[in-house]
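And then chain A:
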Amino acid sequence: MLDAIQFSTWAEFIDMGGYGFNVWSVYALFAILVAVNLILPWRKKQKIVRQLKRRMTLETEIQSEDSSNGD
Partner candidate 1 sequence: MWVWFSKLGSPKWFYELSGKWLPWLIAAMVIFMTIGLVWGLVFLPPDYQQGFTSRILIVHVAVAGTSLAFFPLMLVAGTVTLVWRMKLADMVAKHAAILGAWFSFITLATGSLWGSVMWGTWWEWTDSRLVSMLFQLFLLLGVISLRSALEDSETAAKACALLSIVGCINVVIIKYSVEWWNTLHQVASPVSLDPTSPNGPQFWIATLIMIVAVYLFLSVSLILSTRNEILERERRSQWVQDLVLKN
Partner candidate 2 sequence: MSSAAPTTSPNSDTDKIMLAARELFCARDERVLFKNLNFDLPQGQVLQVQGSNGSGKTTLMRILCGLNDSYEGSIKWYGQEIEDQAASFFSSLLYIGHRVGVSKVLTPVENLRWSCSLKQAVSDEQIMDALKEVGLRGFEESPCYTLSAGQQQRVSLARLIISPASLWVLDEPFTTLDTKGVAMLEKIMQRQAQAGGAVMVTTHHSLSIAELTILSLG
Partner candidate 3 sequence: MTEKQTTTSAAFFATLKRDLLIAFKKKNDIVNPFMFFIIVVSLFPIGISPESDRLTEIAAGVIWISVLLASMLSMDNLYRSDYEDGSLEQLLLSPHPLFFLVLAKNISHWLVSGLPVVLVSPLLAYMLALPSEAYGTLVLSLLLGTPIMSLLGSIAVALTVGLGSRGLILAVITLPMSVPILIFGTLAVQSTLNSQSPIGYISLMLVMLSVSVSLAPLASAAALKISVN
């Protein structure tokens, strides 16, 4: 298994046979694609849930005020 590793030093790994910039940029872009499109929806969901909760507590407060005023 370890024989199959194509690099013997870290520097070689970073260098990628002289094309380090291009190879790593591509992997970075891919990482951005994946991260952004998973993290954004995930954070948005939290935001939506938070807003919904706030609105619902507001509504129940208004309702309870209304009913106490009505009595």
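Keep in mind that, in the parts below, contacts are C-beta pairs under 8 Å (C-beta built on N, C-alpha and C of every residue); 3 or more make two chains touch, one makes a residue touch a chain; residues count from 1.
Quick note on selection: all candidates are chains of the complex that A comes from, given by their letters.
Please read all numbers here as calculations on a predicted model, not as lab measurements.
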Touch-positive candidate for chain A in this complex, from 1, 2 or 3: 1
Chain A residues touching candidate 1 - in the complex, by the definition given at the top: 4-7, 13, 16-19, 22-23, 25-27, 29-30, 32-34, 36-38, 41-42, 44-45, 48-49, 52-53, 56
